[in-house]
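Notes follow the structure.
What you see is the complex with one protein chain gone and the rest in place.
Let's turn to chain A:
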Amino acid sequence: MPSLITTSALQGLVPVRHGALALTDATPARITSVAPFKGREADVAQALKPLGLRFAAPNQVVEAAAGRCVWTGPGQAFLIDADPAPLTGLAALTDQSDGWVGLRLSGPGAEDALARLIPIDLRPQVFGAGSAARAPVGHMLSVVMRAPEGIEMLLFRSMARAAVHEIGVAMAALAARQQA
């Protein structure tokens, strides 16, 4: 079998820069959907402990050296980057790595640009460290996370081009206002 070259769905689309803002590729190496089996929540918590993680509460992202755990809905979280092997038999595990792209918007005013697309309050005093949300980016559903270097969004891989376009337009519009 020929060996295929792994490329990001964002290749050639990012980075995008307008003013002080930069949109970059933050696609995780690995994403696993974790839905604990009924009554096994405590076991899942125990299994995540050695990774320095815990099962994320609603609207929360937990970060450790091994990776992140972000809430994605009732009874479900995404394990990002970390190996899900310790959770085998405790939760329904689904490899979602190839389904998503990650975009990071960084720089002063990132919240103002995203306010044009994401209808929730992203200001640091409301959406600070450890905050996450399921929210739309324009018409695209997303997992939005506060990250050390800005705001990160997981979006469907098939919508990568549309997402970069829409966020790019918001960045350009904000930069134009700041120049005026």
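The rule is simple: contacts are C-beta pairs under 8 Å (C-beta built on N, C-alpha and C of every residue); 3 or more make two chains touch, one makes a residue touch a chain; residues count from 1.
The criterion applied here is as follows: contacts and distances are computed from a predicted model.
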Going by UniProt, what is the name of the one chain that was not included in the view, given "Methionine import ATP-binding protein MetN", "Sarcosine oxidase subunit delta", "Polar amino acid ABC transporter permease" or "Carbon-monoxide dehydrogenase small subunit"?
-> "Sarcosine oxidase subunit delta"
Touching the hidden chain, out of A:Pro15, A:Gly73, A:Gly89 or A:Gly128, is A:Gly73
Among A:Arg116, A:Arg134 or A:Arg157, the residue in touch with the chain that has been omitted | A:Arg134
Return the single residue from A:Ile120, A:Ala162 or A:Ala175 that touches the missing chain.
-> A:Ile120
Could I get the residues of chain A that touch the absent chain, sorted low to high?
-> 58-59, 72-74, 119-120, 133-136, 141
